[in-house]
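Written below as structure tokens is the structure these notes are about.
The complex is shown incomplete by one protein chain, all other protein chains being positioned as in the whole.
Let's look at chain A:
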Amino acid sequence: MAMFIRVKRSKTTYFIQCEPTEKILEIKQKLYSLIDEPVENQRLILLATGDILDDLKTLAEQKVENDAIVALTLRKGNNEFEDINIEKPEDHRNSSEVDAD
């Protein structure tokens, strides 16, 4: 395995094994088998730079490195893509446990 990326949406992270020479479209096809969302309804964004990743370019060409975090957004009913939505554990903590500090 050459590399992996972490694809995040809401409370879920998908660890995807890949090669630097793979195109984004191939990554989307892998995601399709996991989440059943067709590739045309997926948008991937490199979180570090905010760049929307191009289907026909490779991971290496778009500076997506090993262990990089990539945000997944999906097409909504009105044909537009949703905003990046990655939840953090801090958002949930106050309800379930009360810290003494």
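The rule we apply is simple: a contact is a pair of C-beta atoms (placed from the backbone, for glycine too) under 8 Å apart; a residue touches a chain by one contact, two chains touch by 3 or more; residues count from 1.
Everything below uses one rule, namely that contacts and distances are computed from a predicted model.
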Suppose you had to identify the omitted chain by its UniProt name; would it be "Elongin-C", "Coatomer subunit zeta", "F-ATPase gamma subunit" or "Elongator complex protein 4"?
"Elongin-C"
If you put the missing chain back, which residues of chain A would it touch?
1-4, 6, 11-17, 30, 33-34, 66-67, 87, 89, 92-93, 96
